[in-house]
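What follows is a single structure, written as structure tokens, with notes after it.
Omission of a single protein chain aside, the complex is shown with its protein chains in their original locations.
The chains carry the letters A and B, assigned in the order they are written, with residues numbered from 1 in each.
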Amino acid sequence: MFGRFLPRETSFFDFFEQHAALTVEGAQEFVSLVSSGTNIDAKVKRIAEIEHETDVITHRCVEALHKTFITPIDRDAIHRLITKMDDIMDFVEAAAERLALYELTVMTGDVRDLAVVLHRAAEVVEAACKGLRNLRDPQSLLKLCIDINRLENEGDAIFRRAVARLFKEERDPIVVIKWKEIYENLESATDRCEDVANIIEGVVLEHA
Amino acid sequence: MFGRFLPRETSFFDFFEQHAALTVEGAQEFVSLVSSGTNIDAKVKRIAEIEHETDVITHRCVEALHKTFITPIDRDAIHRLITKMDDIMDFVEAAAERLALYELTVMTGDVRDLAVVLHRAAEVVEAACKGLRNLRDPQSLLKLCIDINRLENEGDAIFRRAVARLFKEERDPIVVIKWKEIYENLESATDRCEDVANIIEGVVLEHA
Partner (left out) sequence: MFGRFLPRETSFFDFFEQHAALTVEGAQEFVSLVSSGTNIDAKVKRIAEIEHETDVITHRCVEALHKTFITPIDRDAIHRLITKMDDIMDFVEAAAERLALYELTVMTGDVRDLAVVLHRAAEVVEAACKGLRNLRDPQSLLKLCIDINRLENEGDAIFRRAVARLFKEERDPIVVIKWKEIYENLESATDRCEDVANIIEGVVLEHA
């Protein structure tokens, strides 16, 4: 009965899950954007909307944190977690916006590879957020964190290959500037997935 | 009587107002810099001085925060507010320094437009800081926050137009690199005005 009036203790997990699901959707939209290279404006707009929705969830989560005295996991971990999660879509949106702004219509294999790795990392972040609600299986959760770290390494290798290729093969410096910025945004997004994994790992170890 | 010995409760508002007034002055100086294109070195030096003064105020504000047990508004909001306010002049100074360092003497219409919008946003931030001291008129304060958001959107549109134009019309990649960096700094400065507005909005709603 009481639970109805005190739903706060679970709500943080709801915020994490909703946020992570939107981020997966945004990353999926980005994969679609760089795979087809069609309907760019509509897809960029949709990504911007998703980013706004994640902002709203982050805002509500921080607000709830300020009003909650007893939190299910460390208060500081909740704040760091939702903040880092929020950075992911910020970078995805920045990458998408630049694709449109710089009028890049011919996609590269590297941007597709980076997008696919990011999307997979976002999916594992979502799975980890679900696992966080229930810390009964810490081993599976730690395994997900390792998976995210592995995907980040994979993304980093693709990023380095992509930038090296850009500097070697692209003759037009303007095009180098454009793609380099987009690759960097995607790499930063995948990097934030790793930050999220590290925070979750810390929470698991704390409660083990 | 007691008030004399406990001036702390108002001092945070003094810090905000002094900081905001200096930021308006710095933004005004930047508008003058990019409008005339004369006395660049003297104006850049003056902007650097103003930035230093805002740093000192921020430092004192954070110091006061550490020594104050009861704060007039949420402790965390004070910290976030002065930190984001401080970022504004950091970006204005970065833009001004680069103008001098890159020896850009022929200004663009876009840099002027960006500077003017930033200056207007800084003025509304100053008005909002004054309103914060006295939360008796929350509606006016919320209106100011909406104005800042509107100005940020305007600045963002100018920024996009400016970068698109740069990539389309400028043939020299070196010049593209220079202006792009300056535009980005100005856009970030206006962005921070919006962050400030969002924090103030949060404070208003908290005390409504």
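Definition applied: a contact is a pair of C-beta atoms (placed from the backbone, for glycine too) under 8 Å apart; a residue touches a chain by one contact, two chains touch by 3 or more.
If you're wondering where the values come from, they're calculated on a predicted model, not measured in any experiment.
Student: If the hidden chain were put back, which of A:Ala42, A:Val56, A:Ile146 or A:Ala164 would touch it?
Tutor: Of these options, the touching residue for the absent chain is A:Ala164.
Student: With the full complex in mind, choose from A:Ala21, A:Ala64 or A:Ile177 the residue touching the hidden chain.
Tutor: Among A:Ala21, A:Ala64 or A:Ile177, only A:Ile177 touches the chain that is not shown.
Student: Tell me where the left-out chain touches chain B, residue by residue.
Tutor: Looking at chain B, the ones touching the missing chain are residues 63, 66, 101-103, 173-174, 177-178.
Student: Identify the residues of chain A touching the omitted chain, counting contacts across the whole complex.
Tutor: 74, 76, 160, 163-164, 167, 173, 176-177, 180, 202
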